[in-house]
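First, the structure itself, so that you have it in front of you.
The block that comes next holds chain A.
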Amino acid sequence: MLDVSLKHYLLVAALMFAAGVGVIISRRNAIAVLCGVELILNAAALNFVAFNRYSAPSGRLDGQVFTIFIIILAAAEAAIALAILLNLFQQTNTVDVDEADTLRE
Partner candidate 1 sequence: MLLTLATFLPLLGMVVVLLLPTANKNLIRWTATGFAVAAFVPIIVLTQGYGAGGDRPAVDTLRAEAAAVVAGAPAPMRAQITELLADAKSNTPAFRTFVAADAAHPTDAEKKSLAVRAKLEALEQGGAYKAWHEAWELTLAAASPIAADMRYVEYGQWIPSFNIHYMMGVDGLSMPLIFLTGLLWVLCFVYSFSIEDGVKGYFALFLLLQTGLIGVFCALDFFLFYVFWEIVLLPMYFLIGYWGGTNRLYAAIKFFIYTLVGSVLLLVAMLALYWKDGYDSFNLLTLTSLSGGFDLSFQMWIFMALFMGFAIKVPVFPFHTWLPDAHVQAPTAVSVVLAGVLLKMGGYGFYRFSYTLAPDAGISQTMVLFIGGLGVINIVYGALCAMAQKDFKSLVAYSSVSHMGFVLLGLAAMTTEGIQGSVLQMFNHGVSSAMMFLLVGVLYERAHHRDLDRFGGIGLQMPYYTGFAIIGFFASLGLPGLNGFISEVLVFMGSFNSETFFAGNSAVYGLPRWMVYLALPGVVLTAGYILWTVQRVYMGTAKKEEYKTFRDLNWREVFSLAPLAAMCIIFGVAPQLILGYMNNTLDHLRTFIVTGGGN
Partner candidate 2 sequence: MQNSIETARRIVAEGMSGIIPEILLCALVCVLLLADLFIRGIKPRTTAWIAVLGFVACGAALIARNGVHAEVFGWQQADGMRGMLLNDQFAWFFQVFVLATALVCIPMAMDHAAFRARRMGEFYALLAAATLGMFLMASATNLLMAYLGIEFASMASYLATAYDKRDRAGSEGGLKYVIYGSVASGIMIYGLSLIYGMTGSLHYTDIAQALHVSAATEGQLLIAAILIFGGFAYKMAAVPMHFWCPDVYEGAPTPFTAYLSVASKAAGFAVFVRFLAAFTAHGGPTFTGFGGMEFEASFGWPVIVAAAAALSMTVGNLGALWQTNVKRMLAYSSIAQAGYLLMAVAVYAAGHDKPNGGDLAPLVFYFIAYFFMNLGAFHVISVVGSRTGAVTVSDFAGLGRRAPWMAFGLGVCMLSLLGMPPTGGFVGKMQLLQTAVENNLVWLAVLAGINTAISAFYYFKLLKSMYLEKSAGGVIQSGSANLAVLALLVAPLFVLGLAFSPIAEFSRGFGF
């Protein structure tokens, strides 16, 4: 039977990335789009960890370090997005990216 190799992880990540893009394309709700972004970030992070395991020079953990930063920054980004969203919601009662359209005349 097949051995689990780098390519398998990469394919899983690619699928998650594709799903994330699908979410971003099909959703208009800001929070849902944010969920799609999380999928993409996870795909990239999974890539980093897998590459770190399979093809980086031994002894170096660059990929894992990168992943930690991805997770931290994702958290910060989500916090900002939701803070702005809450503020906007207090003004307009909508979270729809398209409905928030006073900017488009």
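For anyone wondering why these and not others, all candidates are chains of the complex that A comes from, given by their letters.
FYI, a residue touches a chain if its C-beta (ideal position, glycine included) is under 8 Å from a C-beta of that chain, and two chains touch if they have at least 3 such contacts; residues count from 1.
Remember, predicted model here, so these are calculated numbers, not experimental data.
Any copy counted, the candidate of 1 or 2 that touches chain A in this complex is 2.
Chain contact summary for the complex, chain A toward candidate 2: residues 10, 13, 17, 20, 24, 30, 33-34, 36-37, 40-41, 43-45, 47-48, 50-51, 55-57, 62-63, 65-66, 69-70, 73-74, 76-77, 80-81, 84-85, 87-88, 91-92, 97, 100-105.
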